[in-house]
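Only one protein chain is missing; all other protein chains are in place.
Note that the chains are named A and B in the order they appear, and that numbering of residues resets to 1 at the start of each chain.
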Amino acid sequence: MLSADTKPRRTSGVRADSGLLNALHALQAEHGYVPRQEAMALSRRLGVPLARIFEVLTFYSYFRLEEPGRITLSVCDGTSCHLQEGPVLLKAIQALLGIGAGEATPDGAYQLNVVRCLGCCSCSPVLMVDDKIYSQVDPADLPGILKKHPPTAPKEAN
Amino acid sequence: MPTPALKQTREAEQARQAGFVCRVFCCAGTACLSAEGQDVWEALCDARSTHRLDERVDLVRTGCMGLCSQGPLVRVEIAGAAPRLYGTVSPMLARLIITEHVTPALTRGDDFVLPEFLSSHALPDDLAFFTQQERVVLDRIDQADPERIQDALAHGAYSALADALECRPAELIEEIRTSGLRGRGGGGYPTGQKWANAAGTAAEQRFIICNGDEGDPGAYVDRSILEGDPHAVIEGMLLAGHAVGARRGYVYVRAEYELAVRRVSTAIKQAREQGILGDAVLGSPFRFDCEVITAAGAFVCGEETALIKSIEGQRGTPRPRPPYPSERGLWGCPTVISNVETLANLPRIIARGADWFRTIGTTDSPGTKVFSLAGRARLAGLLEVPMGTSLRTVIDTLGGGSKTGRPVCGVQIGGLSGGLIPAEQLDTTLSYEAMSELGSVVGSGGMIVLDEDDDLLDLACYFLQYAVEESCGRCAACRIGTHQLLNLATKIRQNGATDADLALIDRLAKTMQATSLCGLGKAAPRPLMSFLRNWPERIPRADTPDGGAA
Partner (left out) sequence: MIQLTVNGFEVQVPEGSTILEAAKAAEIKIPTLCKHPDLPPTAACGLCVVKVEGMPDLVRACSTPAQPGMQVETHDPEIVNVRRTLLELILSAHPNECLTCGRHGACELQELAKDFGIREEHFPSLRRELPRDDSTGCITLDPRKCIKCGRCLEMCQEQQDVWALSFMERGLNTRIAPAGDISLAESPCVHCGQCSAHCPVGAILEFDQTEAVWEALRDPTRHCVAQIAPSVRVSLGEAFGYEPGANLAGQLYHALRRMGFDTVFDTNFGADVTIMEEASELAERIRSAPEKLPLITTCCPSWVDFMEKFHADMIDHFSTCKSPHAILGTLTKTYYAEKEGIDPDSIFMVSIMPCTAKKYEITREASMYASGGQDVDISLTTRELTRMIRQTGIALENLNCLELPDSPLGEYSGAGVIFGVSGGVMESALRSAHYFLTGEDRAELEFEELRGLDGIKELTVNLGGHDLRVAVAHGLGHVEQVLERVRQAKLKGEPMPYDFIEVMACPGGCIGGGGQSWNVSNAVREQRAAGLLKEDRVQEVRTSYANPWIQQLYRDFLGEPLSEKARHLLHTRYQPRPEYLR
């Protein structure tokens, strides 16, 4: 959760709105996405209109409004990876998991995303699993990589 | 003057480092870490303690060492011997480096000869990739541990700040103006002028923003600097803050750059602990602090007015300029917004003087530029060359040409807003003036080498697809134009082009250039248009009477 010392909307010229992106990141880190109820609570806490919060949530590709799979596979689609087998890697993962980009496996274990350049252009193609980066990934490496990230149990609903 | 405490920290660290006969550096940049770099580091640590070398061998995790394609990289420095750089180090090789290089060298001294199986993993001493560089911004990235401020201090961090605090702000502005430093984010606007504008606008408060929203696919210059030398960036922000009278700074970093976010946050925390950031910077009356804002996945936020809105907690849509941020920026206050590499240049200029800086590079583009070389280059990675170096030097001499054996057919630089430059123009020099003559930009430093087999039209479509997905949607030309241009490019890729298609593309590109509000929309047609202009023979033609099939 966000720390309690959230500032009111205006304090000596520096507005707490600057905390909006970081606050949304914190919510997403906690829940894996930004639930509507949490967005509403944040709106009340920061005094930022709910409409503004949703404008921001839907503008930035990083934020999610729905619960993602528990382990995120991000395939880099930077120029270098695009030129050097990135699309092949993506197709292989899609075939392996049976899902498309932006989707989660039915059991909620894996989430597949295509992401912007991860900045490892000299090691293409690149795959990131949660925050671990794998470079020069050959489709044959995939089972081994997935084995290092076995499916976790879903969180207990509370 | 630095505070006595800081001076003490610096000297203690220098003494500590001098106390080791051997120092082993392990690259902890993202690229090396992604290639078993973490395991290599652990193997080094393990082997050192097994051989009870903790007292004699220092192990240092550094920022990016540059030759990312050969990672993980490990460098061994033993007093009295030439440094050795190992490439493609596996954990096994890492152990061998300790047991078969470090240990015997320390016991045998001058008599030691590197065994054959190790020397084959060591990179040549005279590799042009390194010898042809001019490292200004990257001077300490491969020397110091970015997570230890003591190490940065031992390598000179914040000494320029101490000097600058003795100067009047106007003198600082003049120094930077004289240096001719131009913004490294792509635009090339003179930094000193930006400062003068911000300082000259009456306001209650001013802000410094570090633009670390490096979004161009293929560029990772800013990420490497933020990860490898965050204190240079913080020092740059402090200098800018002192010069224009700002008390607060924001470091806006891409969310994907998780390691950079962490390292900068650590650096800020450590700088606060050392009294470098806070209410009395180095004990002076100057007050300055900064915080990290994590971006959230919008390429357009690299545009300065969009970035400002993003920090303000809004959608990152650009607004018209003027007014420029240096007059009305964050929350309406004068704001100096500079990219990472620009900020990292500042301490070096203040420390060594504007005149020294002007001896590097060209008259209109002084200094160096950091590039990230990728694509088909044989040696790929991070490198720094003087402005005015030719593309050919970078690609053939430093990068060793194409790794595929097929000839280089061109290079894509400047990411989305750059163009495709054909092989016959590789003698063009890297400077703001020469690039703009080519209709391209120096950009943020991404350089993708292309070979004869690369599908350039597909690459142009790739960039257009990128622009489609990243258009903020505010202005019609970009919101709709990028889509329509992609439609047309895809159509000619599949069915061949008719004269009417090419005429429509031309009309559309001109309209986007003329009526888009920001650089994204204005430049989005560039990759496609530079393909059509430079490789007319590769344009697929429709098999219709007006297709003019060749």
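Operating definition for what follows: contacts are C-beta pairs under 8 Å (C-beta built on N, C-alpha and C of every residue); 3 or more make two chains touch, one makes a residue touch a chain.
Because the structure is predicted, anything quoted here is derived from the model rather than measured.
Chemist: From the listed residues B:L172, B:L373, B:A477 or B:L528, report the one that touches the chain absent from this view.
Modeler: The single option touching the absent chain is B:A477.
Chemist: Among B:L172, B:V251, B:A298 or B:L456, which residue is in touch with the absent chain?
Modeler: Touches the omitted chain: B:A298.
Chemist: Which residues does chain A use to touch the chain missing from this display?
Modeler: 36, 39-40, 43-44, 49-55, 57-59, 65
Chemist: Name, in rising order, the residues on chain B that touch the hidden chain in the full complex.
Modeler: So the residues of chain B touching the unseen chain are 298, 315, 319-320, 322, 468-477, 479-484, 487, 504, 507-508, 510-511, 513-517, 522.
Going forward, only the chains that are shown with their structure count from here on.
Chemist: What is the distance, in whole Å, between the centres of chain A and chain B, each centre taken as the mean of its C-alpha atoms?
Modeler: 24
Chemist: Quick check: in the complex, which residue numbers of chain B touch chain A?
Modeler: Its residues touching chain A are 30-31, 33-35, 68-69, 71, 204-205, 214-220, 223-224, 248, 250, 255-258, 293-299, 310-316, 331, 333, 372-376, 380-381, 412, 415, 446, 448, 450, 454, 459, 462-463, 469, 472.
Chemist: Write out the stretch or stretches of chain A touching chain B in their complex.
Modeler: 13-15, 17-22, 24-25, 48, 52, 55-56, 59-63, 77-80, 82-84, 115-124, 126, 131, 133-136
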